[in-house]
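Data first, discussion second: the structure below is written as structure tokens.
The complex is shown incomplete by one protein chain, all other protein chains being positioned as in the whole.
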Amino acid sequence: MSSVNAQWRSLEELMQDPDFVSRVEQEFPMLGAALSAPRDRRQALTLMAASLALAGAGLSGCDGAPEGHLIPAVRMPSGVVPGMPDYYSSAHVEGGYAAGTVVKHFMGRPIKVEGNPFHPASLGATSPIAQAELLDFYDPRRAWGMTQANLPRSRSALEQALGEQRDKLAATGGAGFVILTGASTSPTLAAQFDALRKSYPQIRWLHWEAVGRENAEKGVALAYGGRFELKPLLQDADVILAIDSDLLSAAPGHLRLAREFAARRNPTRAKMNRLYAIEATPSLTGAVADERFIAGPRETRRILLALAAALLGGAPVEGPPWLDRIVSDLRANRGRAFIHLGPDHAPQAHALVLAMNEALGGRQAVYTLLDAVTHASSDDSLSLASLVTDMRAGQVSSLLIIDSNPVYAAPGALNFAEALGRVEFSLCLSATPNETTAAALWAAPMIHPWEGWSDARAFDGTASVMQPQALPLYQGVEPYHVLGLLLRPDPPPALDLVRQTWNDRLGGAVGDAWIDALAQGVIPNSASPVSNRPLRDDAARAALPEPSSAATILLFRPDPYLLDGRYADNPWLQELPRPLSKISWGNPLLISPRRARELSLANGDVVRITLDGAHVTTPIVITPGQSDDCVVALLGFGRRHAGPVGRNIGVDFFELMGRSCAAPDIQKTGATEELAGTQHHAAMFDESGVYARSGALSQFLADPGFVRRSDEPQPSFYEWKPEGPAAWGMSIDLNACIGCGACVVACQAENNIPVVGKAEVLREREMYWLRIDRYYDGPPESPKVNFQPVLCMHCEEAPCEPVCPVGATMHDAEGLNVMVYNRCIGTRFCSNNCPYKVRRFNYFDFAGEERRAIESRNPEVTVRARGVMEKCTFCLQRIAAARIVADRDGETASAVVTACEAACPTQAFTFGDLAAKGSEVAARRAGPLSYALLADQNTKPRVTYEAHIFNVDKPEETQK
Amino acid sequence: MTLFQARSTLAVSADSRRPNANDPIVAPEQTISTMTAKICAPPLQERWPLWWKLSLGAALFLVLILVISIGWLFYAGIGIWGIDWPVVWGFAIINYVWWIAIASGGTFISALFYLAEVEWRNALNRLAETITIFAAACAAIYPVLHLGRPWLFYWLFPYPNVMTLWPQFRSPLLWDFVAILTYVVSSILFWYFGLVPDLATMRDKAVAPHKRRFYGVLALGFRGSESAWRYYHVGYGLLAALMAPLVISVHSIVGLDFAGAATLGWHSTLFPPFFVFGALLSGFAAVMLLAVPARRLLGLEDFITGRHFDILGKLLLTSSLCVGYAYLMEAFTNFYGPDAAEKRLFANKITGELSPIYWATILFNVLTPQLMWLRRVRLNEIFVVLISIAVIVGMWCERYVIVVMSLRRTHLPSAWGGYTPTIWDWLTLFGAVGLFIAGLLIAIRLLPAISMFEMREVILRNARRDR
Partner (left out) sequence: MGSVFRPAANLWASLALLLLSLTLVAFSLLVWFWPHGDAARGVNWAPAQPVPFSHQHHVSGLGIDCRYCHTAVEVSTNAGMPPTYTCMSCHSQIWTNAALLEPVRNSLKDDRPLAWRRITDVPDFVYFDHSIHIAKGVGCSSCHGDVADMALTYKAKSLTMQFCLDCHRDPGPRLQPKDKIYDTRWRRDATTPAPDVLLAQYGVPERNLTDCSICHR
């Protein structure tokens, strides 16, 4: 643990180092200036522009005397080696649940987020959002300062105001004081809330998420009579039935669940599980299901009842014909079958499903019940609706909103903003100014999670202490400090509070336990205990509420990347193509092909949706595989009070939320809007047979090599032989890929890939080195989906190489197809000649025009200039680092892990040395399912794929 | 001096200006002296008519537009064009191929037919060569504008440098660079060399001292002595012998820019000859197109006669048949060949959303020229002009089909894209047209539009024959 200790000690010193701020100013010139002028965002931006000019200069300055200065620190903090990266553990918190991360630093500047292999919810993987958190950390909009009634105030003024609140609390005993915050698993926060309640018995708090899971929680409460956490154990599940489920994309611990699911998907390596999906609108879970069935809300209810009847006994209910097959399959696999229901269904439905799971006898085997991980609101009766009523009734005198944006994200029907006006004291803590800070009386910038001490728990309860990655860049306020001020004038620092919380487990002083906990990013055996609370017998009799009888039902879903809009200002997440629609920078209404035909709508046609007088106008996108009786609105867009990136991008559907469940009126306006799709050709059918290959398990069992039958070996005059000590290659398992997009953002972060913006995406100039192609198989109404990550294939006979007139792209001895940016003159012939079209061209100075802090870039990768071609390098910088260490210290090269491989939750990517003995990638390459993309082009790609096998018996269901 | 005596009557009636079936190569009434006087006259005139001033003004305006759009291009980057992913080549390449093909006509007529000792070419070669150099100049700017970092174009030169790097000689673009350079340089040389005796004539005919100096300097002291002529003819022959293969090579190599790639729709051994055919077609079309105004406006009806139109028309017809053959072969090889993606692409070309462009190509380059079977059409200046224009437009469409439509539909359907030219694409195209026209106008203003010394040979030969 020596390196670990070094990490910690250096951090400790950083924390106590009075020079640190000055170091910040030296090393973050832009940020330093921002510190001195915190309120002027514009100035911060101009300063960034200045630093960006430097970034743009990435390829200039070849000749003559060098410019610039060497600026050493006044005092070098020990442990920081100039030019070498450091790593500090942290965690990415989503809906309260933590997924462990490790943040990579250069000279004290965070530049990259990796997953934390020790953390149960990460296992080394990250979500796209966790990767993109980097940009939020550097977001100059965080430098905005305190405001009262939107006028700048000093920090002391705020503390004084909070002092008055303290006196008031003491007087009233907390009556009329409400704290509104997002879902939380932080024991330290919980402790603080309890402390507050001890001093002010009447104080109330509400944990509220715009797209929360309270349905599921209430369902558990109904079924087991208490607050519990359901933890699926997918690695042992042979049959999974997912109903409107987000099991693999958003459910708590989804990274781990995806890993466990994928571990059972490749028939060459494991006994395949089988996934049935029943859903109204296509989800990632449905996309990778062996069999997917479309059912609108009403039919789903009938299906649930039919299932209940079949599994729990009772009067049989007529379900769709295919349901019997599922039921018998579930029955046949008692104890190894698991049913998962999405968070949008009513608590009663969840209770029913829990009862079915008990009936299937999978408890402890394929799922367990844990004591609740999230912190409860002060009382169960408190909900956002009831809070708003109280606010209107004037029963709420003070409202403290922490890291939540109800003015934007509360159901439009509630009209939260108006209610907020009636609260006499309101304070909103938020990282960046948003709709709520504008409406609240007081607003203050909250620190970024990387700037303070805190803790959070994973879906299974495992806790992590989150350490600061840097001192606050923009004078943010710690939530703990604000809450502490409500208790006493001189609240203890967050570090003390966190230490207090873990006192018994880690010891009060800084000992090895504490250090290891920080180094590993997890607190050992802190997981929630397994509960053996029995199912309440009335759970099976839960009566499902009648769904709307409307002809068309408007469903709301969180955008996969912006969630409830909190990430709308993050350019990486805005531009990341949505997994299925492949659309970026917008949230068109999802509508089924048949409905579109009925309403004579084409992609991009603008419609006007009216519901109870409220209306929005939005473009539509036709979504294969969606139920005809519903249209789906993605939340999180149309932010009115966001930064230059997210403001007025897309449509705000919260407006229509919470209205009656009558049928929305959809009228074609005649206008059209271009959709910024990255798969420019409309949905592609019947193509994947050749490219993203797939087949049925029965086919595989009959003829394991069947996917390769089509391409016979090509004759060649000469074979390329690896001369170097290594022969790098990659194998991508299409069975594992769930299309989540984590690899794409990881690649973007690692390789300084610029964001080009909506206009340029519309002009088909996005810059992704790694893209995920999406092919449809079968009828547009209910197609099969095949995802295929495509990156530079590093062909041994690379067509791009011979056509470059200046030799800017060459082969190296280890089989890498290297692109030398500074030699490139931009003829773009290489791109013409690339059959896979993985090369991207800088039509403008995209990197220079990016609104991005230069400090956030990866110093190990060239920032490409205007007029230069670029492409995937197999993370050459990582290979080079390993190579240098190996040569220098005489060890054998440590395993190189590419950014995409590291981020992938399902381990779809395997990168390595084909020449090395016992190399995993070589083994996968030799596997029966392995095939080369466009093998007939005779390019001999170093990247191969493993064909997608569906666990079905009848080929025609997956293959044409 | 019998030869120099004027021959029969000089009654030139209006309608005899129209091209005629049995026109001789040069009107019989023309003697050397009348011919020389007639051809020298326009450049030596003090004042030029309005049509010239106006058209020059218009052309210069287009040149201004070209300069502006190039300036903006260098400042903002080639993102101002419509090129995207996957269509990374666009107008720049289309225009380049188009211009270089137009340029070819001159070289064919003046070099190839010189070697073949064809008499009629003497009246046209000056005009044709002038077209060549200005078209080639227009073509030459595009490959540089096309680059993402144009200021580094010199990296294509194999010059010794501190990077110890050479250009990559396997790349067709490098061959192309060399071929174009050679072609442009030698075209200019050939053109100027052919001018020298006429410049001497001008020097002697000119009265105003400044003009005499001007032509005198350009004439490089050519005095028409016996030895001078002997060397001159050898040199001219050698240059012609050099040019003839060059015109073939340059277009084959332009063809190889495409055939050398593995790209769908390009990867075909057909391309080199195909591009030579295309060059012939557009070259002849350009010469024919400009012969009409030249003879009318400069009063050269006696030297560019029906005979010329007859022959040019037949040449145009022939080359259009060759091009038609190439189109046919392209279709055939696609369907005969094994590559499904190639078939899919070709199907998209002929039936897809951009198929009108493909069919326009067929219509303008293959069908329209068939009218030239009729002598009446060949001799009708209106038809000649219209057909030539059709061919030149058609050839541009052909390049659009080859470049854009091929790149739009590559192997992976996931990488299919579209292409929309921007205003800057169009301005760069029209600007170059202005450059071309301005060049021609200035040339005819200063230089004899017909090679006088070669016309003399024709007239002398006719005279001998008559005796």
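To keep things simple, chains are lettered A and B as they appear, and every chain counts its residues starting from 1.
Definition applied: contacts are C-beta pairs under 8 Å (C-beta built on N, C-alpha and C of every residue); 3 or more make two chains touch, one makes a residue touch a chain.
Quick caveat: nothing in here was measured; it's all calculated off a predicted structure.
Of the listed residues B:M163, B:V185 or B:L374, the one in contact with the hidden chain in the full complex is B:M163. From the set A:A372, A:A438, A:A513 or A:V818, the residue in touch with the chain omitted from the display is A:V818, counting the whole complex. Taking the complete complex into account, residues 19, 22, 26, 57-76, 81-84, 723-725, 810, 812-814, 816, 818, 820-822, 860-863, 873, 876-877, 879-880, 883-884, 887-890 of chain A touch the chain not shown. Interface residues of chain B facing the missing partner chain: 159-165, 203, 209, 212-213, 216-217, 220-221.
One rule holds in what follows: only the chains that are shown with their structure count from here on.
Spacing of chain A relative to chain B, judged by their CA centroids, is 59 angstrom.
Across the complex, chain A is touched by residues 76-79, 82-89, 146-150, 152-153, 155-156, 165-168, 170-174, 177, 260-263, 266, 339, 407, 410-418 of chain B.
Residues 679-681, 684, 687, 691, 760, 763-766, 771, 773-775, 788, 790, 799, 802-807, 823-829, 831-833, 835-837, 840-845, 865-869, 933-934, 936-937 of chain A touch chain B in their complex.
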